[in-house]
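Here it is: the structure, laid out below.
Yeah, one chain of the complex is gone here, protein chain that is, but the others are all in their spots.
Naming follows writing order (A, B and C), and every chain is counted from residue 1.
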Amino acid sequence: MDAIILQILNGLDKGSAYALIALGLTLIFGTLGVVNFAHGALFMIGAFVAVTLQRIFNLSFEQIDPTKKDFLGNPLKVEVPYVEAWFGADVGDWLIDWSVPLAIIFAIPVMLLVGFVMERGLIKHFYKRPHADQILVTFGLAIVLQELIKYFFGANPIQTGAPDAFSGSMDFGVLLGFDPNVIIYPYWRLVYFLFAAIVIGAVFSFLQFTTFGMVVRAGMADRETVGLLGINIDKRFTLMFGLAAAVAGMAGVMYTPILAPNYHMGMDFLVLSFVVVVVGGMGSLPGAVAAGFLLGVLQSFASMNEIKSLIPGIDQVIIYLVAIIILLTRPRGLMGRAGVMEE
Amino acid sequence: MKMLGLSQRDTTFLLIVVFLTLVTPILLQPFPEGSGMATFNAGYPDLMQRFAIFGIFAIGFNILFGLTGYLSFGHAAFLGVGSYSVVWMYKLLGYNVVPGILLAVIVSALFALLIGYVSLRRSGIYFSILTLAFAQMSYNLAYSVLTPLTNGETGLQVYTNDPQVLMGENSPTSPHFFGIVMNESAKLNVGGWEFTFNNGYYFCAIVAILVFYLSLRIFRSPFGLMLRAIKTNQTRLNYTGLNSRPYTLAAFVISGMYAGLAGALMASMDPLAGAERMQWTASGEVVLMTILGGAGTLMGPILGAGFIKYFENIFSKINDNMLHQWFAWMPDGIEDFLIGLSHFFVGKSWHLTLGLLFMLVVIFLPGGLVEGGQRIAKAVRNRRSKGDGAEAQTQPAE
Amino acid sequence: MSKSNFTRRGLLKTGAVTGAGLAMPTIFTSGAMAFTNEPTGDTVTFGFNVPQTGPYAEEGLDELRAQELAIQHINGEGDGGMLNTFSSKALDGTGILGKKAAFVTGDTQTKSDAARASAKSMIEKDGVVMINGGSSSGVAVAVQGLCQEAGIIFMAGLTHSNDTTGKDRKANGFRHFFNAYMSGAALAPVLKNAYGTDRRAYHLTADYTWGWTQQESIQNATEALGWETVNNVMTPVGAGDFSSYITPVLNSGADVLILNHYGGDMVNSLTQSIQFGLRDAQANGKNFEIVVPLYSELMAAGAGENIKGVYGSMNWNWQLTDAGTQAFVKSFGEKYGRPPSGSAHTCYVQTLLYADAVTRAGSFNPCAVAEALEGFEFDGMGNGPTLYRAEDHQCFKDVLVMKGAENPTTEYDTLEIVEVTPVDQVMYEPNHPMFGGDEASLGECNDGA
């Protein structure tokens, strides 16, 4: 029982990441009709906003510590972060410690800007082009973005930890009435799940309860008609792209303590997020979210030893197997609409 | 002049392709040995073989994607299956490539029939994801669980204790075609230039010409017409009494066989089959090749394949030493600046150049590289016709 | 009839000179040379084939730095590095057999296909006499096979799988790096001292050949101590999130977690294990412990402070105090401003060893070079007395057991040396069952003629 609860928690956590990426991808699919192969790169850029902020807080000047030696035997230069020198050691340490959550604040404007620039500068010109062209241009962009990140940050994973307050784990089982030390779960993963729930909720409320959201939803259903009503749908779509980028970016920021960011993490998530979106059904936001959580949980269950010993290798293929089964039994995925990207 | 059931235009076209293929070892070696530009020569056997092999892969992919519009994201699976078949034949029978190639084409056809039959129940992106899922499953299993069959990460290879029942005393110990050993070459030195004429390349090139001719025939056939009709309007096709499913399935199987053949040739040139040949990045690569060159055109996919392979193999090898040599004649400051700038584009950053070129091509040449060629040809023709005062009437394609 | 034939650039260059003079086309066919890529000009070209893109790119770049340094030292530039401490004095800093050493580089992308393509282009286009480097066992085995067919020498870079000099050993291939068996053998006594003989281990293993040989080796070594193996779970390569493999560990009755992962996988699995509270946990009345059999600087940097107190093994580390290490670290550090990594050391040493073997053999013929390397014993290259065993071309030397440092002062000393396990403890028979048994054979040396 405890094993199953643990795997459900794991699955929800994995699912949160899948759902957040798929959500943004579906917004772009659904509203703009663009196959965005650069979406994984947006997730990756988000993660590197966190890395950058951490680096900025860690920007240091050198002090020579005569008591220690460096690897060549010279007196060691000790780095002192500017933030510590400016705000005192306490505040400085706090800033460095909390750089990941703080990065969210920076990620939103940065990602909106990245999204706007991408949409205005590039994607806009591809609305009427075949999907194949969209794939080629966004894939090219994804490569360029990740190579730039590699150029400046290197290829190694960069450890970007959660604040100390969240870096431990809590005894989740006790809350559910289990014995202590049976269900231990890291705080940050619980935070991530809550964060994902809040972001998903916010995006849905935004689309549900604002006029802007209403227009966008109408645009997703029938772009031409909305255009005929004299509503400037283009401007809204630009904003929509920015929003999708921001969601992907925030997902990336918050994921850094779980997965040390590296320059190719976007590509690693790309294929998976496409599978999630399509299993959810093209053009369906609830579908994308549901598919994200479903695949996350199923993947976690497939990783259980009991199941792996029955079917070796099932954890490696479960996502694809489920995708095939769902697409064959439900022609348009879980909640897809007819006629979206079916040609 | 008409030949082999082709129109005059197509005959000329085919003859040009044959000619270019045969003189590739000379064309790709434009710079003399030892000159600073020799790095950009591509006329060495391995790369030429790759041009031909990926050309075949892309030609086959184009039959499915270019004609029917069905975008498969799983064609690398057939490439891998083809390679594994050939290496298994080496292990069991011997180094003659023929049994392996035949088996590869048959096995990949069966595999394509299975995957195609299931995946073609859906269209559009749903089809793409189904093919992707099948290929990724194949890859993940080949990498881990199916290791007894595939030798996993290391790649399937021939060991000295393999049965190789058809190996005679004097049989060659590397892949050969009835005694013609693939990795043997003849060299020609003219002035400062050297040209390598490699058996393996010519084997691949002849196969490539054959399958190019086949694809030309398919393009011009009623079958090809139906496939193009599927791309433009499947509803109308169904209401015209034609069943699109067997047509798309046939196209899928044919292109799967092309991929299997390409995989077989890879293992024929180099007796090793690795699992990553089946990974989604490999499937994506052929998609990129086809779109980059110009989907639905005859030459496009081949150009696209050559373009990507050239960058992968030539640009990745440029290192600081070479940059220093090239820019050595410049003032120091400018030299350092240029070398620093080059770091973005060559050596470890060759991906960036490729990505940028993808974007530039698709932005400025919506029809791919073929469109670039057409534009140049048109510009030349216009200028000439202006000079002559003759009318430049474009003939519609037959 | 010759068996195989690759481009002979060296000859062609001379051919080009005469050809240019006479403007006469010359046709060469197979068998025109004594062996593959016989260098006939005034330079000899090495091929450095390392990952420059993909997850191991940083490791590859560090290998490149070291190789470039080695070339300089061979050609008599710089301070000579380990040439000053090397026990063989055949190299005198004037190149190799009177030729200047040059090199070309390529990108393996950590994919067998790409690595072979890159290696082939070096052999066919650039006329290299040896290929050196790499950062994965799959790639090493693939390129080793290619060099065997082509008739040149291959010196593997970072490859830790038993197979490279086990069932996939080749007459033309040599490995300076240690292997999974050695890691297990070296770690076992240290683990015994630190954690006792009554332990229950849970393995998470990367699901590919290296992972399997690593797991098998460490399981054998720990079971010999009396440890029990509770479970061995295969994890997909590049899984990213290992949570669903980690959560069952705590309640499995195990008190040690062994992570048979490398690179990014290890960074993530270790970090996540610690997030799940494994290091702070108690099991069977003991402190729960984590072991990482194979360490590298890449992983140490990626895992950050999570490696504190975690045991692992390494081939070489810059913190060693012998003269060879100090000379190399000085030379490398002054040129690049950072200490070299373990894989950089391997590639550096291999380049020198190859050059030395050529000089001692008096020929670039791969078979002569191989003969000079086989059974070669030397010292002064950082690992103490070292043997290149003739039977399997595996190098035998002391192995380092490392631990994540509690108080690192710089980003480079996050690992500290716990023990230098003497070579005798990590020795094994060439026909050891983990290394292909009696069936494994080097085959015949191939010089391509």
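Operating definition for what follows: contacts are C-beta pairs under 8 Å (C-beta built on N, C-alpha and C of every residue); 3 or more make two chains touch, one makes a residue touch a chain.
Basically, contacts and distances are computed from a predicted model.
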{"item": "UniProt protein name of the chain not shown, from \"NADH-quinone oxidoreductase subunit M\", \"Sodium:proton antiporter\", \"Tat pathway signal sequence domain protein\" or \"Branched-chain amino acid ABC transporter, ATP-binding protein\"", "value": "\"Branched-chain amino acid ABC transporter, ATP-binding protein\""}
{"item": "For the chain not depicted, the shown chains it touches", "value": "B"}
{"item": "Residue among B:168, B:241 or B:331 touching the omitted chain", "value": "B:241"}
{"item": "Omitted-chain contact residue, chosen from B:161, B:221, B:325 or B:382", "value": "B:221"}
{"item": "Hidden partner interface residues of chain B, rising order", "value": "5-7, 214, 217-218, 220-226, 228-229, 231-233, 235-244, 246-247, 250, 254, 396, 398"}
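Simple rule for what comes next: only the chains that are shown with their structure count from here on.
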{"item": "Gap in Å, rounded to a whole number, between the CA centres of chain C and chain B", "value": "33"}
{"item": "Inter-centroid spacing, chain C versus chain A (mean Cα positions, whole Å)", "value": "35"}
{"item": "Overlap residues in chain B, where contacts from two or more other chains coincide", "value": "140, 144, 351"}
{"item": "Chain C: positions in contact with at least two other chains", "value": "53, 57, 207, 234, 236"}
{"item": "Touching residues on chain B, where the partner in the complex is chain A", "value": "65, 69, 71, 118, 121-126, 129-130, 132-134, 136-137, 140-141, 144-145, 280, 284, 287-288, 291-292, 295, 343-344, 349, 351-352, 354-359, 361-363, 366"}
{"item": "In the complex, chain C residues that touch chain A", "value": "53-58, 207, 231, 233-236, 238, 240-241, 243-245, 247-248, 250-251, 264, 267-268, 271-272, 275-277, 280-281, 298, 301-306, 318-319, 329-330, 333-334, 339, 409-410, 412-413"}
{"item": "For the chain A and chain C complex, residues of the former touching the latter", "value": "2-3, 6-7, 9-11, 13-14, 17, 68, 70-72, 76, 78, 150, 154-159, 161, 167-169, 181-182, 184-186, 188-189, 257-260, 262, 264-265, 268, 299-300, 303-305, 308, 313, 315-316"}
